[in-house]
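All protein chains but one are shown at their positions in the complex.
Showing subunit A:
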Amino acid sequence: MANSKKPGGLREMLESMYSVIALLFILVACVELCDAAAAVDVYRLIQYDMSGSPFGSRFAALNHHAASLHFPPGVDLSRTVLIIPLRELNITFVREYINQKNPLGGLLVLLPEVLSFKTGGNKQVHEKEKMKNLLAELERLLVHSNIPYPVYFAFENDEIDTVLADIKKNDLMGQPATATTGGYKFVIPTTEPKKVASPTMTNIQGWLSGLKTDGDANQLPTIAIVASYDTFGAAPALSVGSNSNGSGIVALLEIARLFSLLYSNPKTRGRYNLLFGLTSGGPYNYNGTQKWLRSFDQRLRESIDYAICLNSIGSWDNELWIHVSKPPENAYIKQIFEGLSNVAEELDLKVGLKHKKINISNPRVAWEHEQFSRLRVTAATLSELSVTPELLESTGGLFDTRQYVNETAIVRGVKLVAESLARHIYGHQGKNIQIFADESSLAVNPAYIRSWLDVLSQTPRVAPFLSKDDPFVMALKKELAGHVDEVNVQHETLEGIFTFYDSTSARLNIYQVASVTFDLLLLLVLGSYLIVLFSFLVITTRGLDDLISLFRRPPSRKLKTA
């Protein structure tokens, strides 16, 4: 054989190595570690306290038998995990169950695979509207309830579908029937969820300086463009918020890129400074924006002409809304609105104006521009939402995935904002000049928008779970730094009425277990087998008399002594 050609010493060493390796292989082959029937990634429902009241799912660890919705009526579910696929979810049943505080071991909701940002890809969603509404309702219910058992979300795949089919079959038969289908046990071995200590909000600001000629003694006026980048949803590990507010972030980055091109040449640099703000703490009454504005120098704040906040501009068809808090008759508001309407007309879309007064005593801040207005800065929010969202709504939930965002809508939104800004900066109001025309060097770049949207749609961004040096936040900062003159990062603590708890994702182990009756039955069978074997061997080798004598010995001794 080939090995014999090698030198002697080397061959011996190789042989001993081979024997050790082979021994290890034998041992490994003997010790076939076959653990769970399936292991699935699961994502926990958010757990938070608001003003001391607990909300969300209060537990994380799970170790119970599984049942489906076809469970036999009257069965005690306090030590059972209900596994419900979204398509069979009956929202009224769940709502009643939670409201009546019925005991349950745990709840696992199976989401369709298309919604997964890891495996769903760009497949089309069937019955988009229906699924969106169902998910929105479910999310609203779960986020605002106090649930004393673990609630998890998982994506359907082949493994878990077979498990579910098996569970359903068992439940329909009334009880875990045969020995081998003694049932399934769901085990999530995690620790008790702990409070997130001092969650940080990171605000990123970018400054693009305008052209200051020697004659200008005062500071140039500033225009601010702001978007909040963090999300909140029922499953924080899945809250990617493609539309709320991924679309806003992407639009802001693209506008920054376009204006950095314009401002790079002193001949085309406008006489306005541009302030870009990527704020955090959006879902929590725009806490981050408030802290950011409060950190401003008084002069800077006064130099801001107006601010445009971008919020959810990714899935609209023909109409956008401008939300303001100052009355529409206000001269500045009129100016902003007219500027945007003129461009809108040219782009063949509509903008409407919505006015919502601020109530200073009410801590609720529904739109980002309200934080500016509270500090007497003119601001407006551009959004596709016509109705003011409630607290913790439209903040990037379960249904807010890549498939629900249309990049063409974002492109049009960017054009709208950029053109109107440019006309204001360069004094072309009312004139029909297209600065960011298609096919020009200043055209809006759909590929840029698409690539950033894809990245955002795969990054969950719930602020308490983003650390100070989170790589995504650093990436945003780096990207903005590429377009502007100066970037500043501000870290603030998310204090106030919200407290968050960790443990947002885990690994679920599904075990197929046999019932106790099976084990007892097996013991009985084995016991009788061994007894039969024993008797057979005694009879064949020593004779039947010996077997009988085994049982008769004690009495015969007694007879002898007596």
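One rule holds in what follows: a residue touches a chain if its C-beta (ideal position, glycine included) is under 8 Å from a C-beta of that chain, and two chains touch if they have at least 3 such contacts; residues count from 1.
One rule holds for everything that comes next: contacts and distances are computed from a predicted model.
One chain of the assembly is not displayed; among "Large ribosomal subunit protein mL46", "BOS complex subunit TMEM147", "Beta-hexosaminidase subunit beta" or "NADH-ubiquinone oxidoreductase chain 5", its UniProt protein name is "BOS complex subunit TMEM147". Set against the missing chain, the residues A:75, A:481, A:530 or A:548 yield one that touches it, A:530.
Although one chain is not drawn, its touching partners on subunit A can still be listed: residues 1-3, 15, 18-19, 22-23, 26-27, 30-37, 180, 182, 185, 187, 511-514, 516, 519, 522-523, 526, 529-530, 533-534, 537-538, 541-542.
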